[in-house]
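The complex appears here minus one protein chain, its other protein chains still in place.
Moving on, here comes chain A:
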Amino acid sequence: MNNVNGSVVGSSSGSGDGSAPRRNSKRPKYSRFTQQELPACKPILTPKWVISVFTLIGVVFVPIGIASLMASNDVVEIVDRYDNVCVPPNMTNDKVAYIQNNETDKSCRRTLEVPKHMSQPIYVYYQLDNFYQNHRRYVKSRNDAQLRKHSQENETSGCDPEKRTKDGAPIVPCGLIAWSLFNDTYIFAIGNKNLTVNKKGISWKSDRDHKFGKDVLPKNFQSGPLIGGGKLDDTKPLSEQEDLIVWMRTAALPTFRKLYGRIEQDLNAGDVITVTLENNYNTYSFSGKKKLVLSTSSWLGGKNDFLGIAYLAVGGLCFFLAVAFTIVYLVKPRKLGDPSYLSWNRNPAGH
């Protein structure tokens, strides 16, 4: 294909063949590569292969499934939805007005019963529903440079509309994510004894160390006319504001949990936990739910039966298929070379 244009002019190399003695043979050099004869393994799906693959999958999947299920079963999880109940009865018709009113008392008391022994650490989560942290406008509304370094606090690009205060001073941390920081608070007690919630180390270490600067202090945060969510302690650098760090890791799906803290003591079955919470965060506007979750964890994480069941199902299916194929192979052995397999022989006229 390279000689298309040069054909007429360039063919001199070949034109002398008629009479001139051949100096160089154009015989292609033999190599297994150029002759497409490389050593190759050519597996085909023989019954032996098919059955052993199915069996192998079954053998691997079923134990994993059982292990996963067991792990999931070991996890004790307490979920309590409180957004609808933590509204005074007179306000149930206009929850949005209730939540947006700064004057009213937002505190609310819930009691949770521990169904099974929970060994520490017990993770405290809040769960939001129908909250699109993964919306493009929301995800992009932050400025990483500003979060990282004090010197770049003027970097507020992408943070619209929570960029600067009216007089032009940069908001730190800027952007919609920070602005809409979750601000419900929980205080746990068993009887009269308060349970301490450890809020240290609930964020990813890499975030604390590399993404949120130790010298970046909040500035002009939530000082605008419209206040979104929680406020920050202006004296603590961002790297220590773990609630913010957790919140800033945008969730992947509209239903998500975020770590609130850890309770570092065992809870016994039958313990009744009293939760005093501040119902500050507005999910009523967009009919989202709020839930409080207490959960232990296993090697697989939280309570999730899906993986175990799925593994078991696929493993079981594979065992079944292995058996089924074995039977079919035995009952209906392939007639060797049966030409009726050849699809075009069935309609000789072609297409």
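Just so we're on the same page, contacts are C-beta pairs under 8 Å (C-beta built on N, C-alpha and C of every residue); 3 or more make two chains touch, one makes a residue touch a chain; residues count from 1.
In the analysis below, contacts and distances are computed from a predicted model.
Participant: Missing chain, UniProt name, options "Phospholipid-transporting ATPase", "AP complex subunit sigma", "Adrenocorticotropic hormone receptor" or "5-taurinomethyluridine-[tRNA] synthase subunit MTO1, mitochondrial": which is it?
Facilitator: Missing chain, UniProt protein name: "Phospholipid-transporting ATPase".
Participant: Sort through A:D160, A:E240 or A:D271 and give me the one touching the missing partner chain.
Facilitator: Spelled out, the listed residue whose C-beta touches the missing chain is A:D160.
Participant: Given the contact definition stated above, which residue among A:Y186, A:F221 or A:Y311 touches the chain not shown here?
Facilitator: Result: among the candidates, A:Y311 touches the missing chain.
Participant: Give the residue, chosen from A:I66, A:M91, A:C108 or A:A145, that touches the chain omitted from the document.
Facilitator: Reading the full complex, the residue touching the unseen chain is A:A145.
Participant: Which residues does chain A use to touch the chain missing from this display?
Facilitator: Per the touch rule, chain A residues meeting the hidden chain are 1-12, 14-20, 22, 25-30, 34-47, 50, 53, 57, 61, 64, 68, 121, 123, 125, 127, 131-132, 134-139, 144-145, 148, 160-162, 176, 179-180, 202, 204-206, 210-211, 226, 228-229, 249-259, 262, 282, 285-286, 295, 297-304, 306-307, 310-311, 314, 317-318, 321, 325, 329, 332, 334, 336-337, 339, 341-345, 348, 350-351.
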